[in-house]
Structure formats: structure tokens, C-alpha cells
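Omission of a single protein chain aside, the complex is shown with its protein chains in their original locations.
Labels for the chains are A, B and C, by order of writing; each one numbers its residues from 1.
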Amino acid sequence: MKNITVRYFAMFREHAGLGEETLSLNVSTALDVFEQTRSRHGSSEPIGHCKVAVNDEMVDWSSAVNDGDTVLLFPPVAGG
Amino acid sequence: MKNITVRYFAMFREHAGLGEETLSLNVSTALDVFEQTRSRHGSSEPIGHCKVAVNDEMVDWSSAVNDGDTVLLFPPVAGG
Amino acid sequence: MFAISDEEIPVGDLRKGLTDSGAGGLCVFEGWVRNENDGRAVNRLEYEVYEPLAIQEGTKVLEEAKQKFPFLRASCVHRSGLLEIGDCAVWVGVVAPHREEAFKACRYIIDQIKNRLPIWKKEHYADGDSDWVNCERCANVNAQSGAGN
Partner (left out) sequence: MFAISDEEIPVGDLRKGLTDSGAGGLCVFEGWVRNENDGRAVNRLEYEVYEPLAIQEGTKVLEEAKQKFPFLRASCVHRSGLLEIGDCAVWVGVVAPHREEAFKACRYIIDQIKNRLPIWKKEHYADGDSDWVNCERCANVNAQSGAGN
């Protein structure tokens, strides 16, 4: 189990009902974090255009997460 | 012979040494006016990107000119 | 220079800041809040921005543009917070010796800004409803033709 701080943005924050939580999770990749928090909050947002960052760095979904990491979950962006 | 008022612009005006003159010319097209005035003023500007207007309307070089017309001779443009 | 601002974008100052005696042309794109989207009347917009990464990624976009379409200067500012119809949500300005690079770099920057930065848009509709703009449609359209708004 790893202690992971998860931050939710925009619609993810509204679905989760909170902006941030620290969870003890059995995960090895950023994708695992996405899937476990999605089922935890009963969200069904497809991963499609979602993005992820670990410790303020944009990464691939297959990137490893380590104990103490902060994972940022970004729903599809819409700048401009 | 036709009375034609010829107006010169930019480098054509400087070559001719005047902005406008009314000439009695034996011409049938705008091109004839261009060629006769060019040899009159000893200019050798190629017709390349030059343009012509008759009575404030852009026309082709093959357009007819009539007695009393005003022919505007435009050297290559460079707006912007 | 890339920045996020929670206040009105000072378009006149940004333009002046790009002054360069070697510049032959300036190309600017401004995104404005419009009164409808997909047929629904919009009253106002809210932008949520995750600033640390938005600035990092926005700065990277400007550097990429300069590599691809060499220019002299460029600036981009994106709004955060609540915006009204007609407000400027994003400003991009590029000066270059010739217009070709100015146009292409400006277009590249706005396209990438819209697709890559952690910025989310919530539309508040005239009927009282509100919704995050998923922009799945935008993303698809962008992939094909570069359109969006």
C-alpha cells in the first residue's frame, strides 16, 4: 500500500465532492490511481482526453507512482 | 487621334517628371497608351506587375480607350 | 512571456510590450466570451486554471513556436476566474520580420494553448444551468482542422 495524495480538478472535483484527499492505495501506475478513485467516487468519465500529472509533472498513464506522490487528475481541458 | 489624359503614379510620376498630362495620341488600347508614354519619357520599366485603370476602373491592358478618357498608369504596387 | 491573470487582460500594454524595430508585422489572436455555445445561450464563463502547470506548459508552447516559426517576440495571457460576454479570455501576440511567421506562430500557440493547458471552462447558461465544457468536440475538431473558437 502506498500513501497517495490525489487532487481533483473541475468536474472531477465536483464529482468527488472535494479537491484533494490522501489515500492508502494498492497501485503501481497513474492509471491505477485514476481507476480506483473513479470507482471510489462512482464516476464514469471515460479516460479519453483526460490527463495526469505526478508531482507537478505531466506524465503518461503508465508512469509509476510511489509512496508519498501527489497525483493530479485532469478532466478534458478547454482553454481559450 | 484621341485626346487622352494620362496620370502617372509613384516611380512613373518621377520618371515622367509630372503627375498628369493630356496628349493627342493615336491609340486604341490601354497598352498603346502605356507604350507610347513610356517611349515619350524614355522609361524602360517592364510591364510585368504594372496595372492600368481607365476612368477610375481597373481594366485589362487590351481594353479600348476612347477620346476624352483618363488613363491611370500604376507601377508595381507595394501596400502593407 | 506566458501568464495567467485573474484581472482584465491589458491588451494595449501587451501590444506595446512587443515593440521591436526589426518587426515587420504583428499577429494577434484574442479569444472572446461569446453569447452562445452549441445553440445554448451563455450568460458568463468561469475558468479554472491549475497555475503551476499551466504556466510551465504555456511557456513550453511559446518556445516550441519560436523553434518552428522563428519570431522576434511573443506574449500570451490567459484569464482565470469569472468572465462576462465580450471579455477577452486569452490574448496571443507575435511579432516577426515577416507576416508568414507571425501568422503561423500565433496560430500554433493558440491551438496548443487550447489543447494542452490544464484550464477548464464552466459555462453558465441563461436558463440557470451550468456545465463544464468537456471539449471532446473541440478536441476532435482540432485534430481535423484546427477549429474550435
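To be clear about the criterion, contacts are C-beta pairs under 8 Å (C-beta built on N, C-alpha and C of every residue); 3 or more make two chains touch, one makes a residue touch a chain.
All of these numbers come straight from a predicted model, not from anything done at the bench.
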Query raised in the report: Among the chains included here, which ones are touched by the excluded chain in the whole complex?
Result: B, C
Query raised in the report: Which positions on chain B touch the chain that was left off?
Result: 9-11, 14, 48-49, 51, 53, 56, 58, 72, 74-80
Report summary line: Note that chain C touches the chain not displayed via residues 11-12, 15, 19, 21-32, 34-36, 85-86, 95, 97-100, 102-103, 106-107, 110, 145-149
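Simple rule for what comes next: only the chains that are shown with their structure count from here on.
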Report summary line: So, in whole Å, the Cα centroid of chain B is separated from that of chain C by 49
Report task. Note the residues in chain B that touch 2 or more other chains, in rising order. Result -> none
Query raised in the report: Which parts of chain C, given as residue numbers and ranges, touch two or more other chains?
Result: none
